[in-house]
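A single protein chain has been removed from this complex, and every other one stays in its place.
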Amino acid sequence: MEALATRAWEAVAGLYAGLRVTFRALVGRKNTVMYPLQKVNVAPRWHGLLALPVDPETGSDKCIICFQCERVCPDRCIHIEAGGKGKDRLLTRFDIEMDKCCYCGLCVEVCPTEAIVFVPHYETSTYNRANLVYDLDDLRRAAPKEPIAHGVVAMRGRP
Amino acid sequence: MSWALVERLRERFPEVEPFPREAPHEAGAPVGRPGRHEARGPTYHTPGAFVPAARLLEVARVLRDEAPFGLDYCSFVTGVDRPEQDLVEVVYHLFSMDERHELLLKVRVPRRDPRVPSVSALWPAANWHEREAYDLLGVVFEGHPDLRRIMMTDDWEGHPLRKDYVYQEPRWLVDLGAQRQREIEGLRLGDRA
Partner (left out) sequence: MALRTEELMLNMGPQHPSTHGVLRLVVTLDGENIVDVVPDIGYLHSSVEKMMEYRTYLQNVALADRGMDYLTALANEEGYLLAVERVGRIEVPPRARYLRTIMLELQRLSSHLVWLGTWGIDLGATTVFLYCFRERERILDLFEQATGGRLHHVYFRPGGVYEDLPDGWTDRVLAFCDEFLGRVDEYHELLTGNPIFLARVQGVGVLPRDRAIAMGACGPVARASGVDFDVRKAFPYEAYGELAFDVPVFQEGDCFARYRVRMEEMRQSVRIIQQAIAKLPDGEIRSKVQVNVKLPRGEAYARTESPRGDLGVYLVSEGEDAPYRVKIRAPSFSNLFALTEMMRGWKVADVIAILGSVDIVLSDVDR
């Protein structure tokens, strides 16, 4: 009988201790965000969508067509083609298959001219898989209008 | 510490061939330059020895039970396919929980018919690792209680970690994929985007 009383007391005490935590959380800080209505701010280094920013001085791409990002990509999802010779060498194709992309950031790391950058954008869902192949126009459009002040571009620790 | 262990093993079994000790490294030698390394043999950073397949069980029993070794823990069993030498190297990593020393054992077996005795009676932990090596490299462990494929499906053909393995999608998978693609296109989801 006494053992039963002890066990009952232990059960009540244990439950009470747990409920105390619950009550503390009830009056504490809110931790959730109403996501689709309320957007989440991501960190400046966020590995999000890739973009090709345009050089503000010349108005053209920063890419020097060195194919380093294409080579380093572990998923081989970047496809680059170029036309012309010497100074007139121009990008004719810069496709990124974002459905294959693993957001590792190796292309951003190896780029010598910071021509390919991450932008803090994370909503890329679409109804059709073909829409996930981003071409040159998509990537230019995705680029931030002004240079990112303290973002990935500025803080890269490339040796 | 553990290299001394290899020496002890060699004293016990003369047919055991220790790994060549690592060549002294020149200070400041550039990293990642091949060429100068290529002429040299591989450097073994983890101590170990080559063991003939016929003596494996005997060596393993001594390593597990007898005093200077006491290697009671089998970390993994795997294989390395070497087609140019026509060999498969079966690799065992053994470790002693009390003494904290480790040892790699390598058994070289012919590539066409790789057979080694199973050590899963000595180290039960080797059971699944041997199944994995059988599945991915085709090494047959004789005396294994349950030598089935573990990663791939039971009807899989070939051993994927062999260097000459070529992946071919099974016919049924190709057909299924094409059918799913037609179904998805039939939904005309892209039009809404």
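In order of appearance the chains are A and B, and numbering begins at 1 in each one.
Keep in mind that, in the parts below, contacts are C-beta pairs under 8 Å (C-beta built on N, C-alpha and C of every residue); 3 or more make two chains touch, one makes a residue touch a chain.
These numbers were taken from a predicted model, which means no experiment stands behind them.
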- Task: Tell me which residue among B:L9, B:L56, B:C74 or B:V139 touches the hidden chain in the full complex.
- Result: B:C74
- Listed residues A:R20, A:K39, A:R93 or A:R129, member touching the removed chain: A:R20
- Query: Which parts of subunit A are in contact with the chain that was left out?
  - Reply: 7, 10-11, 13-15, 17-18, 20-22, 24-25, 31, 42-47, 68, 72-74, 102-106, 109-110, 118, 150, 152, 155-157, 159
- Message: Contact with the hidden chain only, please: which subunit B residues?
- Response: 22, 25, 29, 31-34, 37-38, 40-46, 72-76, 78, 80-81, 91, 93, 97, 100, 102, 104, 123-129, 136, 149-153, 160-161
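Operating definition for what follows: only the chains that are shown with their structure count from here on.
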- Item | Rounded Å distance between subunit A and subunit B, as computed from the means of their C-alpha atoms | 37
